[in-house]
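One structure follows; several queries about it will come next.
With one protein chain withheld, the remaining protein chains of the complex are depicted in position.
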Amino acid sequence: MKNSYQFQHRHILGIEQLSTTDIIHILDIALSFKEISTRSIKKVPTLKGKTIINFFFEPSTRTRLSFEIAAKRMSADTFNIAASTSSAQKGETLIDTARNLEAMNPDIIILRHGSSGAPALLTRYVTAGIINAGDGTHEHPSQALLDMMTVRDHKKSLEGLKIAIIGDIAHSRVAHSNILGFTKMGADVHVAGPATFMPPHVDTLGATVAASVKEAVTDADVVMALRIQKERQDDPLIPSLREYAQFYGINKSILKHAKPDVLVMHPGPINRGVEMNPDVADGEASVILEQVTNGVAIRMALLYLVMGTQGAEV
Amino acid sequence: MKNSYQFQHRHILGIEQLSTTDIIHILDIALSFKEISTRSIKKVPTLKGKTIINFFFEPSTRTRLSFEIAAKRMSADTFNIAASTSSAQKGETLIDTARNLEAMNPDIIILRHGSSGAPALLTRYVTAGIINAGDGTHEHPSQALLDMMTVRDHKKSLEGLKIAIIGDIAHSRVAHSNILGFTKMGADVHVAGPATFMPPHVDTLGATVAASVKEAVTDADVVMALRIQKERQDDPLIPSLREYAQFYGINKSILKHAKPDVLVMHPGPINRGVEMNPDVADGEASVILEQVTNGVAIRMALLYLVMGTQGAEV
Partner (left out) sequence: MKNSYQFQHRHILGIEQLSTTDIIHILDIALSFKEISTRSIKKVPTLKGKTIINFFFEPSTRTRLSFEIAAKRMSADTFNIAASTSSAQKGETLIDTARNLEAMNPDIIILRHGSSGAPALLTRYVTAGIINAGDGTHEHPSQALLDMMTVRDHKKSLEGLKIAIIGDIAHSRVAHSNILGFTKMGADVHVAGPATFMPPHVDTLGATVAASVKEAVTDADVVMALRIQKERQDDPLIPSLREYAQFYGINKSILKHAKPDVLVMHPGPINRGVEMNPDVADGEASVILEQVTNGVAIRMALLYLVMGTQGAEV
């Protein structure tokens, strides 16, 4: 059975489209690539002569850099387009810009966009592989994959783990992809946060809404805090940062309710003292920097696997 | 005769400086390079170890990216400088900045600048090859070359073709370079647009000013719509966009007057529904995306040819 498995996705739009076999395969490939980044010569010729475009409509340091490092360590040629310098300013539609990129024969376009569904839209107009690097409040699949990889590194299997995700569940593509991913892999996801941050559909995603952070964290194997969008703090949905930190911030005291070997995670960048206290972010349970390291490996795996399907009729 | 021909231009400042033999040579070289971009490994070692600087004083996605892709597919090292991050902010003159770049031993500087003549000015101060990627309202030679390449692909020869160019002829470097190029190659160029968009000297360039779009388009082999600069729409020279679309926009109805095998072109980015209707932009006659594809090939040819003359005493 396993011999006959073939990764068949020409695009990575979300965790939703991936089977558990796909996810395990991606994590296995990523694990095998992780070592490349620790070599003295961090470069393999796998994607030599491939054209990979980072097309980012939202500012990003780590995700853009992570994909660019992944691509260059596999010897691809990379190109960065940021929305502020792109034709978007000149009024061109996303589809036209994408078709123009397509006409230059890229192999893969990595897209970050403020609108949910933008990467899926592109797949109808371009033949290059599309990797979703975050679309609106929808999905951020490479983030969920690196999170699953990080947990698997420590817990061997995701089956039966209790994962607590704390914060703005409704507007977080990270939360959305992680709920989909961890539940697919057999974990139980519990979410907590201000009521205004809870989406109506969260049960249908397979997550349990906890009545409090304490309830979510109790006996958890993983506690993941989501980032508060400080830039949105005038939003009436969001309490004051001080209040948020008091009721929803992850600190040592709340962590006592979790399992002794709990892993603390955060997608970054952290607002220290808001969604997580510094002593937790830098504490023994934190695997936050491992998440970043695994991010490069996951993106190498995605580029490799998507490239492998570009000639296919799928 | 052909054997003794040698491309001798150390810089590509405009179509004005190129002979018909030069143009044919560039198109032939570009055609031979086009296939590289369709390979699985899109990379040849031709320009390995060469330093190519994209120096853009105006925002651009496609032209900058097209040059960067062309350079990297030939294995050159590329560097991007955008005006907003450059020393221009610190008050340095263009010439000083260029001489500073020069001191770092670049092989080719690709310059886009808002002032007509800026690339020509640089050639007096630097020894690197200069390629004009658009200067003010003056020239955009690589655009005209890719346009000629696209038309030649379909029509075999440019001799005797009727080319209609519609829009802001007076302020368009694309129009200027195309009028020079197509007339050099023996085509008849007819232009139309609002009277305020017609330059006084257009006859001396070799183009015929048509009384109406219909007159320009009638029996045309090629209809090229120019981009309306929406950002300039407060300019009293420009009618409302709605009015412009009505009188000067290219639609199916006006195209009926052209030859049945007419090619529809646009330098991009398109303002859909203004200078061109979507059903035309996406219609059978449209070769707009071929223009983009040929753009990479033309830029590979220009980089290759200019590099070949850098040691020469020309």
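Labels A and B are assigned to the chains in the order they are written; within every chain, residues are numbered from 1.
Note that a residue touches a chain if its C-beta (ideal position, glycine included) is under 8 Å from a C-beta of that chain, and two chains touch if they have at least 3 such contacts.
Since the model is a prediction, treat every value here as computed from it, not as a measurement.
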Residue touching the undisplayed chain, where the options are A:13, A:30, A:53 or A:82: A:82
Candidates B:16, B:58, B:92 or B:153 - the one touching the absent chain: B:92
Contact residue for the chain not shown (choose from A:46, A:271 or A:309): A:271
Chain B, residues in touch with the chain not shown (by the definition above): 48-51, 53, 77, 79, 81, 85-87, 89-93, 96-97, 99-105
Interface residues of chain A (partner: the chain not displayed): 37-43, 59-62, 65-66, 68-69, 72-73, 82, 230-231, 268-272, 289-290, 292-293, 295-296
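Note that in this section only the chains that are shown with their structure count from here on.
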Computed distance of Cα centres, chain B from chain A, in Å: 40
